[in-house]
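Since the structure comes first, as C-alpha cells, the remarks are kept for the end.
With one protein chain removed, the remaining protein chains of the complex are shown where they sit.
After this line comes chain A, so read on.
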C-alpha cells in the first residue's frame, strides 16, 4: 500500500536553539503508507524534527508540508482538519491527569461534535479493546495506572479519530520486553486494517527492525542515510557502524539475520 506520494514533505529545514545548530538543510519525504523511523544519537534532534512535523515548533528556516499543506498557514479550519488526521503518541503518554481513562479517549471524539454519545461509548470501548485494556480500568484516573497502561491508553487516544498519519515518540521506551513486543504487534495489526503512515522516533533496535519500512539516520545535523534497513546498514558512517554493529546491534540483527539474508 506504500505509494510514492509524500504525506510529509520537509524542504531545506534548519533548526537552531540559540547558537546551537540542530538541523542543517534537511530534506525528507514521508511516503503514504510507510513506517519511517527516525534514528539518531541522543541530542541528534529526533524529537525536535518530530515536533516540527507536528507544528509544535517552528523551524528556523525551510518548510514542512503535511498532506501538501504548510503547517503554519492561517486557515483555522484547514489546520484543525490536518490535526484531526494526525495522531500523536507522546513519550510519556501525556494523558490529561484531570480526566478519567474513558474521558481521555472520548475527548478528541467529543471535540469533533459530529458523533453522538452512544457512538462515542462504542468507539471508546473498541479502542480500549484494541489496546487490550479491560473495561474496568475505564473509570480510573491516569495517576492510578502503571507506565505500560498509560502508554497503551495514550495510543488508544492517539488512534481515537482513526488518523491516517501517526507519530510515535519512543513508542516502546519504558515498556518491558513482553509489553513492547505486544505494542509492536498491535501497530502491525493496525497497519493491516488501515492505511497508516507512521513516523516514529526510537532508540530501540527491536522496534526499529520489526516496524520500519524506511529508516532516516540523523547525525551531524543532517540525514546521513535514508532507506530500508538493508540499505542503511551498508552506508559507511561512524554512527551507523556503532549503532547497528555495536554489541546490541549485532545481537538484534543477528537474530533476524536470516530474514535479511545474513
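Assume contacts are C-beta pairs under 8 Å (C-beta built on N, C-alpha and C of every residue); 3 or more make two chains touch, one makes a residue touch a chain; residues count from 1.
The criterion applied here is as follows: contacts and distances are computed from a predicted model.
Chemist: Since a chain is absent, check the UniProt entry for it and pick the matching name: "Imelysin", "Phospholipid/cholesterol/gamma-HCH transport system permease protein", "Cytochrome c oxidase subunit 1" or "Aldehyde dehydrogenase (NAD+)".
Modeler: From the choices "Imelysin", "Phospholipid/cholesterol/gamma-HCH transport system permease protein", "Cytochrome c oxidase subunit 1" or "Aldehyde dehydrogenase (NAD+)", the unshown chain carries the UniProt name "Phospholipid/cholesterol/gamma-HCH transport system permease protein".
Chemist: Among A:12, A:43 or A:135, which residue is in touch with the absent chain?
Modeler: A:135
Chemist: Among A:60, A:173 or A:194, exactly one should touch the missing chain; which is it?
Modeler: For the chain that is not drawn, the touching residue is A:194.
Chemist: Over the whole complex, note the residues of chain A touching the chain we left out.
Modeler: Residue positions of chain A that touch the missing chain: 5, 32, 67-69, 77-78, 81, 84-85, 97-98, 112, 114-116, 118-119, 121-127, 129-130, 134-136, 138-139, 141-143, 161-162, 164, 192-195.
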